[in-house]
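Removed: one protein chain of the complex. Kept in place: all other protein chains.
Chain IDs A and B follow the sequence of writing; residue 1 opens each chain.
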Amino acid sequence: METTTRSWTLGELANILGGTLEGPTETRICRPIPAGLADPEGLTFAESPEFLTKVLDSGVGAVLVPKGSGALGIPSIEVDRPRAAFGHFLALCHRPLPIDAGIHPTAVISPEAEIEPGVSIGAYVVVERLAKIGKGTRIYPFAYIGEGCSLGEKVCVFPHAVLYQDVAIGDRSIVHAGAVIGADGFGFGWDSPSRTRRVKVPQVGRVTIGSDVEVGALTAIDRATAGETLIEQGVKLDNLVQIGHNSVIGEHSVIAGQTAVGGSSKVGRRNEIGGQVAITDHVEVGDDVYLAGRTGVTKDLFEPGVYWGVPAKPIITAKRISNLTMKLPEMNKRIKELEARLAELEQRTK
Amino acid sequence: METTTRSWTLGELANILGGTLEGPTETRICRPIPAGLADPEGLTFAESPEFLTKVLDSGVGAVLVPKGSGALGIPSIEVDRPRAAFGHFLALCHRPLPIDAGIHPTAVISPEAEIEPGVSIGAYVVVERLAKIGKGTRIYPFAYIGEGCSLGEKVCVFPHAVLYQDVAIGDRSIVHAGAVIGADGFGFGWDSPSRTRRVKVPQVGRVTIGSDVEVGALTAIDRATAGETLIEQGVKLDNLVQIGHNSVIGEHSVIAGQTAVGGSSKVGRRNEIGGQVAITDHVEVGDDVYLAGRTGVTKDLFEPGVYWGVPAKPIITAKRISNLTMKLPEMNKRIKELEARLAELEQRTK
Partner (left out) sequence: METTTRSWTLGELANILGGTLEGPTETRICRPIPAGLADPEGLTFAESPEFLTKVLDSGVGAVLVPKGSGALGIPSIEVDRPRAAFGHFLALCHRPLPIDAGIHPTAVISPEAEIEPGVSIGAYVVVERLAKIGKGTRIYPFAYIGEGCSLGEKVCVFPHAVLYQDVAIGDRSIVHAGAVIGADGFGFGWDSPSRTRRVKVPQVGRVTIGSDVEVGALTAIDRATAGETLIEQGVKLDNLVQIGHNSVIGEHSVIAGQTAVGGSSKVGRRNEIGGQVAITDHVEVGDDVYLAGRTGVTKDLFEPGVYWGVPAKPIITAKRISNLTMKLPEMNKRIKELEARLAELEQRTK
């Protein structure tokens, strides 16, 4: 399976994860495993009795469980928070996509680019003039870093990502493969009232991305028409997301796959936005807003809360409406019955 | 139009396709043509009288028709199944994207990669250490094959596809341009109850793709958090599809463009899933399920059948509800009338 087979004894893991081992200290564990899968060299976790049942029959090597779980019939490590301990083990097992230190001989780096020490630049990377690459930053093969881009420290740009010119990215941010940052915003007007042809509005702004941001694979963030498109610190964007020109995504918001934020819109802080959501142009969403999948935001929405539907409504309202929609056949029947009964009554009391 | 102009006489084609020619044997045919387009060197097909009418006036060179159609006024070849014969002719005309045999001198191949004989590796391909490339596999320019990836025999990886580490692909599978396989799953938690910043859940699993799979252009398949994301044999994914971490797509299922399957979800076998569909996280869809375009699956759905809507409903129910929704103005009016009539009646009978 995995290429590099590191392993730990259960004794070592109990020690590293700060837990108490119930079982043989010498059993070897090679990898994390989702609950319910068989793997005598795997370690999983169970926070609830339901998951534990699933795990006990699965043939896994060992399980992380809450303190006080006692002997379970399979090796276990008791910890304070099994999910967190599993996260710790995931981090232990994490093997970054390999890249050699230094600059690969095939990389085409402008002599006018500014490269700090301690970077890794892979095969067939292009870095244009006036670009700045911070300390410890890794740029994987085929990435294109346009003129005047600025990457902070420990940034990671995965293969095939494209940064047009004037894209700034803060420290420790991650850009996944195939993401395109800084392509032209989508702006056109007609040439004349007779509408002969569309005229492009030149897009001359930039994209600014804060620190600790993650940009998913094949996600597009357009440059501003003028000024900047802004992704604030700590934002996490999933795959295939579209961020329009001049929009702002507030600190620590997360946006799931295939969601679109229109041009000149502003999304607040700490939001959680589901997949395939649409936020139209020129609207504002406040802080601490949750949007369930497929929600359509068509006007400003400031009140913190959980929303769903098109247009976005508080989720309780939206679910009630959705349920009533499913009762439309019944409602229609009730109206028909009312009409018949009323007609009869009208006839009778004429 | 097409670069290489091969051609066949109608006599040759009747022979190759196993049909009976009505018309001149020496007329030359150069290419397949959709029904209704003009092209004296083109061949099309017509299964029904409607299509035949469209074809007869179109100026096409010849038409494939069912046996017993007789003379039609334009050259025709009578065959058992016109659509299948047309498919046969498409296959005759198919010209694979050209790539030279062997390894292009600009390809950067790790000395620790294992390349079987008979492969074609194009310009500017990167193959990392411990990757295995099977016999007869073609890898087009700019593809990135990450550490420990394993490609079977006769696999085809089109330009600019990206495979992060630990991606396995079965025999004869096709990965289209710009697809990204193995990027991190989308998993984050808060650092603390005070929610200062999001913490990334390390993604250490892999992606396993069976044989005879097709992955569309710009489609993203995330690696598992732990364990594997699994695309079983014979699955066909269209363009711009999103497959979340740890999900499973069952054998021979097809998924149309811009559809998303959430994390840890399981899609059954032989399903047909339309475009822009969403299947949320942690749900299961059974075998032989058809989901019409834009359907949203929010909970388990095991019963084979055709579904539509959000949440997914049997399509007859969903269409009935959709039709009634369009009658809401009328229903509203009927309620108003009932109210007025009832008020009058109440008044009258007081």
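Throughout what follows, contacts are C-beta pairs under 8 Å (C-beta built on N, C-alpha and C of every residue); 3 or more make two chains touch, one makes a residue touch a chain.
These figures come from a predicted structure and were not determined experimentally.
Touching the missing chain, out of A:44, A:246 or A:271, is residue A:246. Here one chain is not drawn; of A:39, A:78, A:166 or A:214, the residue touching it is A:166.
Note on the undisplayed chain: of the listed residues B:46, B:133, B:177 or B:207, the one touching it is B:177. Here the missing chain is touched by one residue of B:15, B:106 or B:298, and it is B:106.
From the set B:183, B:256, B:291 or B:312, the residue in touch with the chain omitted from the display is B:256, counting the whole complex.
Among A:37, A:306 or A:342, only A:342 touches the chain that is left out of the view. Subunit A residues in contact with the hidden partner, per the touch definition given at the top, are 108, 124, 126, 128-130, 142, 144, 146-148, 160, 162, 164-166, 178, 180, 183-184, 186, 188-189, 195, 197-206, 218, 220, 222, 224-228, 240, 242, 244, 246, 258, 260, 262, 264, 276, 278, 280, 296, 310-311, 313, 317, 320-321, 324-325, 327, 331, 334-335, 338, 341-342, 345, 348-349. On the side of subunit B, the interface with the absent chain consists of residues 1-3, 31-34, 37, 44, 87, 90-91, 93-95, 97-98, 104, 106, 122-124, 140-142, 158-160, 174, 176-178, 212, 214, 216-218, 234, 236, 238-240, 252, 254, 256-258, 270, 275-276, 293-294, 322, 325-326, 328-329, 331-332, 335, 338-339, 342, 345-346, 349, using the contact rule stated above.
Just so we're on the same page, only the chains that are shown with their structure count from here on.
Subunit A and subunit B have centres, each the mean of its CA atoms, that are 24 Å apart.
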